[in-house]
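As you look at this complex, bear in mind that one protein chain is not there, while each of the others sits in place.
Chains here go by letter, A and B, matching the order in which they are written, and residues are numbered from 1 within each.
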Amino acid sequence: MPATDLLLVSGISKHFGGLSALTDVSFSIGRGEIYALIGPNGAGKTTLFNVITGIYSPDSGSFCLNGQNMAGRKASAMAKAGIARTFQNIRLFSNMTALENVMVGRHSRTRAGVFGAIFRNASSIREEQQIAARARDLLSYVGISRHEHMLARNLSYGDQRRLEIARALATDPMLLALDEPAAGMNHSDTDSLRILLERIRMDGVTILLIEHDVKLVMGICDRLCVLNFGHKIAEGTPEEVRSNPAVIEAYLGNS
Amino acid sequence: MEIFLQQLVNGIVLGSIYALVALGYTLVYGILGLINFAHGDIVMIGAMVTLAVVHFLSGTGLPGPALVGIGVLVAAIVCMALGYLVERIAYRPLRDAPRLAPLITAIGVSILLQNLAMMIWGREYLSFPPLFQSGSFTFSGVSISPIQILILFASGAMMGALSWMVKRTRLGNAMRATAQHPEVATLLGVDSNLIISITFVIGSALAAVAGTMVGAYYGIAHYDMGFMLGLKAFTAAVLGGIGNIEGAMLGGILLGVIESMGAGYLGALTGGVFGSNYQDVFAFFVLILVLVFRPSGLLGEQVGERP
Partner (left out) sequence: MNRGIRLFLVAAGLIALPFLTDFAFGRTWVRIIDFALLYSMLALGLNIVVGFAGLLDLGYVAFFAVGAYLYALLASPHFGLHLPFWLLLPLGALVAGLFGILLGAPTLRLRGDYLAIVTLGFGEIIRIFLNNLNAPYDITGGPQGVNLIDPITIGGFSLNHPLSSSFPAVYNYYFLFLAVTILVAFVSSRLQNSRIGRAWVAIREDEIAAEAMGINTRNVKLLAFAMGASFGGLSGTLFAGFEGFVSPESFTLMESIMILCMVVLGGMGHIRGVIFGAILLSILPEALRYVGSLQQAIFGHVYADPSSIRMLLFGISLILVMLFRPAGLWPSPVRRRELAAHDETARHENSSIYDAGH
């Protein structure tokens, strides 16, 4: 397999009862790419996303991260293997502070157990300091360090979105999967999100993006895949997709 | 075989009482997501009030069934008022509070009602006078008493009426709407506070009837009879899928049957190691087994882990 592919999705299908949400979907994401998944409502984007992040397991097909087959693993195993995600309807730990939220993201990269917690031996103290330091860095990376002690539920909407990204980055992902990160954002928020995503990519993290904001998608992604009724109908660069008649009919035509 | 059929009949009778009480839990749970811990004690109050009325009128020479009829009517009115008050005072102010806060007030109400009953009616077991014709009908070796028949018919009728009301009437629609989407229901002009009050009142009326049935069936009433009964009924509601009306009925009857089968066969099945004193273990064990394989109960919605 080509060493440049980070994620290789092949022939994924998923049914719910008699309804087939995904039919034989395949695509691949190269290292360092920003890759988008678009399609009208009900096209199967979120289902695909949930398969890749371990919430659903696919009925058939497989997908490999870095050459390792991941299909059907638990969500926590996905995070450990290097796929981190955000949620469409923000799911922060609302009664924890911003800092604590990001610290939770370090869970799978740290080890201290009950013994370390109770006895606070040198290595667990060091680890705890590293967790906090890394979390603070990430808060400032996404630009909300001034709110580190605020409860997540009291942050503004845009800051909650940023916090979710910081929390996901705390798992040291190879692939950052963002479920409609611009949903509900105003114009200037979207602009700064675009800058943030560019920066994350520059720092070596590959990004998978589901997005409704076509302008943002076309402006930022390297390649994209268009789904309709659970089938892949097009794939390519924004220019290629934009001129694809099937896409115009299915998606751009009615938006 | 005869033992089996006999235990089946006994189980269904017991189960239909559980089902009536379970409906009270499930109605409230469906609409508020609250375990109304005090519901079992409302059942107890129902039994106590009926008993008090029967004693009061026993000198009048009215026939037994008429006494019970008047008694259950008074008990229903008292319990409905009580249910309304409990919701108003102990649950409504906590509707937006942390989830466990109303559970604790419910426990408080339960302790309050039990001790109130103990102060009014004393700590002794009170006996129900024999109000129904004794003796029983026997069909091919299986005997069934008049009161068992009455319980079956009365609970069947009430469950039927409730199902019809929830499915077919405007009030039922409003109840279902409030349970599913409280905000939307409010937008559509449903007065959710009123609907919640009505739900409590209906549940309490069923409780009064169930309390009378238990009292008359076993012939005794006691201030803490509601606790175990409530627990069993809640178990039944969960078994069937809490929040689901048919689930409560199914769960109630199933639990009744499981218990009486347990009482009848547990000793024989285990070579006498576990006797009928393990029947509660058996009931809980079945519950746990069901929930391990169907985490939302038998008829509960199997909601997948949707993000």
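Note that in this section a residue touches a chain if its C-beta (ideal position, glycine included) is under 8 Å from a C-beta of that chain, and two chains touch if they have at least 3 such contacts.
No experiment lies behind these values; they were computed from the predicted model shown.
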Omitted-chain contact residue, chosen from A:P58, A:G105, A:G158 or A:G230: A:G105
Contact residue for the chain not shown (choose from B:T50, B:T105, B:Q148 or B:T199): B:T105
Per the touch definition above, residue among B:S145, B:N173, B:T186 or B:S296 touching the missing chain: B:S296
Contact set of subunit A toward the excluded chain (per top definition): 53-55, 74-76, 78-80, 84-85, 87, 91-97, 99-100, 103-110, 112-114, 116-118, 120, 124, 127-129, 131-132, 147-151, 154, 167-168, 170-171
Residue numbers in subunit B that touch the chain omitted from display: 29, 35, 89-90, 93-94, 97-105, 107-116, 118-119, 123, 231, 234-235, 238, 242, 272-275, 277-278, 280-281, 284-285, 287-288, 291-292, 295-297, 305, 307
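FYI, only the chains that are shown with their structure count from here on.
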Interchain centroid distance [CA atoms averaged], subunit A/subunit B, Å: 48
